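What follows is a single structure, written as C-alpha cells, with notes after it.
Only a single protein chain was left out; the remaining protein chains are all shown in position.
And now, chain A:
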Amino acid sequence: MIDTVRTRFYRFLRRILTRPRIDLPLAFALCVLCGVGLVTLYSAGDSNVALVGGQAARFVLGGLLILLMSRIPPSTLRNWTPWLYAGSTVLLVIVAVLGEGRGAGRWLNLGIMRFQPSELMKLTMPMMVAWYLHPRQLPPRWKDIAVVGVLIAIPAGLIAKQPDLGTALLVSAAGAFALFLSGMAWWRIGLLLAAAGGMVPIAWHFMHQYQRDRILTMINPESDPLGNGWHIIQSQIAVGSGGVFGKGFEQGTQSRLDFLPEHTTDFIFAVFSEEFGLIGVCAILVLYAFIIGRCLWIAMEARDTYSRLLAGAIGMSFFVYVFVNGGMVSGLLPVVGVPMPMVSYGGTSAVTLLVGFGVLMSIHANRKVHD
C-alpha cells in the first residue's frame, strides 16, 4: 500500500520534472528576474552568501511549486475557490483575534512554521472574484459589483486592521483588477473612483497615527530624520546619485556604509538604482512589463471566463508591486510594506508570487485549442 503511494508519488514527480507544462517565455523571464534579484541581494547584503543562498533556496522551492501548480487544472481550482477563500478569511479572523501587538498580529504560528494568512489572500482574492463573475452575465452591473465589493472589503479590512496597509492594497487591487477585466463599464469605474476620492478624508480619520505620519513624512521627509524621513532621504540620495549608468556592482556607497536602512528588503531597489543607474532601472522595468504582458497574453488565450479573469488579475497585480515599491523608493509614494518582486529579500511574498505564476502556467497548459 505504502509502496504504491510512493511509486505513484515518484511517477508524479518525474512527470512534472520531465514534461513540465509551462510557458517558456514567461519561465525564462522569471529566471532572468530571479537572477537579477540574487545579484542585487548579494551586493545589498554586503556579500553575504548565506543570505543569497537562503533566497535562492526559496526560488527553487517556488520553482517546484510552479511545476506542481501547473498540474492542477483551472477547473479544479475553480471548484476549490469558495473553500479556499472562506478558509483564508477564517485564518485572517483567527489572526485578528489571537494576534497581538504590532507586527505580531500578522502571523499565525503553526508550531513548525509561521505564516501570514494575508499572503494566501493575495491569490485567493482574484480567484474568488473570478469564481463569482464566471457564471454571471458580463459586463457586471451594480448588483454584481456590490457583491464583489463586499468580497474584497472583508479580507482587505481585516488585513488593513493588522495593520498591514501594503498587503491590504495588493489584495484589493487583485480583486479590483478582476472586476476591471470583466468589462465593468468605464462610466461605472469613473463613478466609483470619484466616490472613493470623496472617501479620502474619512479614511484619513480612521488611519493609525503612524500611517498618517508616513504620508506626512513623505511630503516633508526632513520632519522625521530618525524614522521614515531618514529612509526616504537616504533612498532618494541613493537613487539620484546612481545617475544614468550607475556606480557599478558593489560600488553603492549608500548601502555599503549603512546610510540606507532596510537595504535588503523594502529598499533594495534603491541599491539597484544606485549601482545600475537609469539604464538598469529601465531594463528591469522592461522585464517587468514583459512579464505582465505575457500574463495578459496567457489570459487572452485562456479557455473560460474564470481562467481569463484570474490570469489577468494576477498579471496586473504584479504591476502594483513594482509601481508601489518603485514609487516608494523614489519618494513618489508613501512608505508601505510592499516588496519589489523577486528582488527584495523575504520568503513568503516571493513564494506566493511564484505560486501565482504556477496558476498562470496551468491556465496556459489548458488554453483554448485554436481551430
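Methods note: a residue touches a chain if its C-beta (ideal position, glycine included) is under 8 Å from a C-beta of that chain, and two chains touch if they have at least 3 such contacts; residues count from 1.
Here is the rule we go by: contacts and distances are computed from a predicted model.
Of "ABC transporter permease", "Spermidine/putrescine import ATP-binding protein PotA", "NADH-quinone oxidoreductase subunit D" or "Peptidoglycan D,D-transpeptidase MrdA", only "Peptidoglycan D,D-transpeptidase MrdA" is the UniProt protein name of the chain excluded from the display. Considering the whole complex, the residue from A:147, A:192 or A:278 that touches the absent chain is A:278.
Remark: the omitted chain is touched by one listed residue; of A:181, A:268, A:314 or A:343 this is A:181. If you put the missing chain back, the residues of chain A touching it would be 100-104, 135, 137-139, 177, 180-183, 210, 224-227, 230, 234, 236-244, 253-254, 257-259, 273, 277-278, 281-282, 285, 288-289, 292-293, 296, 299-300, 305, 308-309, 312, 316, 319, 322-323, 326-327, 330-332.
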